[in-house]
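Here the complex is missing a single protein chain, while all its other protein chains stay put.
Presenting chain A:
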């Protein structure tokens, strides 16, 4: 149990945005979070990463209350990739990815060849080698997303919290990034909108109205009835004759 929440809630101005979330995340698993817009996925991820302070309940990281841990220690364990993070600074891709080393470097500690190696690896894994000198403002949406992911990888975390990491990516990079995340020896919690991608996670959690309404194996959780109930669309499941995997098809409600 690397990350666990108990009766976790966050409310703003008396309105509960996330409430009553009991979640235990196993070491090494990839957990997909799905749910409609505004269902609280991003908020839950921020709570899990200790970026937001819960207004109810608590998050424990490796058995310790995350709120009582030094931020730097948390950042050595958890990398959190925001859904939207932009900058107006004239930084290069390399500058942005080097930021991932921040939790490992003291205020006056110099940059080391080891840090160079880790940054180069992160750039390579996200297929961003060759972009080092490019200005952030000149990148496309998908390139920015891959550079953000490279920064998270450069953090060398044990836990990756990824908020819609693939929404700007072309199909090849979507597959390679998800493949990369599941092949890394890390625990990952990923907010997703593509239910077919969610089907390939180890477990899936379904958010609706700020609550975790279902949690379990994808084939158990992602039933046609539940998808219809949560997302308000008609769905059917078809089987790919090539390899027998299940796939969703959606139809607008008649």
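Criterion: contacts are C-beta pairs under 8 Å (C-beta built on N, C-alpha and C of every residue); 3 or more make two chains touch, one makes a residue touch a chain; residues count from 1.
Note that contacts and distances are computed from a predicted model.
S.K.: What is the missing chain called in its UniProt entry, if the choices are "Iron ABC transporter permease", "Phosphate regulon sensor protein PhoR", "Putative dehydrogenase" or "1,2-phenylacetyl-CoA epoxidase subunit B"?
M.R.: "Iron ABC transporter permease"
S.K.: Kindly state which of the options A:27, A:116, A:170 or A:219 is in contact with the chain not pictured.
M.R.: Reading the full complex, the residue touching the unseen chain is A:116.
S.K.: May I ask which residue of A:61, A:96 or A:153 touches the chain that does not appear here?
M.R.: Selected residue, touching the omitted chain: A:96.
S.K.: Which residue, A:4, A:46 or A:203, contacts the hidden chain when the whole complex is considered?
M.R.: A:46
S.K.: Just the residue numbers, please: which parts of chain A touch the chain that's not shown?
M.R.: Against the missing chain, chain A presents residues 46, 49-51, 70-76, 78-80, 82, 85-91, 95-96, 99-100, 102-103, 105, 107-108, 110-113, 116-117, 120, 124, 129, 132, 137, 155.
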